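Heads up: the structure comes next, in structure tokens.
Note that one protein chain is taken out, while the other chains of the complex remain in position.
So, subunit A:
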Amino acid sequence: MSTIKHHISDPLMAAYAAGNLPYHYELVVAAQISMSDEARARLAAHEMAGGAVMMDSAEADLSAGMKNNVMAMLDEPAPKDVSYQKSGVFPGPVMEALKGKPPKWKSLGFGVRQSILHADKEGSVRLLYIPGGEAVPEHSHEGLELTLVLQGSFSDETGRFGVGDIEIADDDLEHTPHADPGEPCICLAATGAPLRFKKFMPRLFQPIFKI
């Protein structure tokens, strides 16, 4: 079964609101919310549901003195927050992952480039740069694949995805996305397990590219 939508699904949004998405998916969801009022409003709705659950929790007694401790700490200097703003096509959360620097692109051939932002045994998240008209190599992936368009657009068997659109692909979807002709397509893509490219590149090279 394959489910493709252009926006974040409610289960994903609920898991994001609860802080229960692994980092690689979380980054894509946070990036999309940064780009879309619709997504921001949907997150707010889920947070309201979370607030309702919190309010329905039984009250627990507090230690004596806890309130006084907190009141006494109000004047202490707050830890400095570093917040990242959108830069070019990259929304704040992506800039945060890049630590405010431009992406380090690595060529995958045919003008296609990638920049891995994070990878661990649970999954990975990367930026992909695909020249207009070029294909993303055919691949399959274990687990969910989330692809958010940051610039340009791409199309595959399931439809067309423009800036701010998110493709949610289940693991058994084998698709061949290609950038639409015109400006290069830049995407933020997260996969649950190593992305396996089918023909474009021998499996042998995969450890090198971490894909």
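The rule is simple: a residue touches a chain if its C-beta (ideal position, glycine included) is under 8 Å from a C-beta of that chain, and two chains touch if they have at least 3 such contacts; residues count from 1.
Heads up, the rule we're going with is that contacts and distances are computed from a predicted model.
According to UniProt, the chain absent from the figure is "RNA polymerase sigma factor", selected among "phosphoenolpyruvate--glycerone phosphotransferase", "Aspartyl/glutamyl-tRNA(Asn/Gln) amidotransferase subunit B", "RNA polymerase sigma factor" or "Sugar ABC transporter permease". Think of the hidden chain as still there; on subunit A it touches residues 9-12, 14-15, 17-21, 23, 25-27, 30-31, 33-34, 37-38, 40-63, 66-67, 69-71, 73-74, 78, 83-86, 91-93, 96-97, 118, 144.
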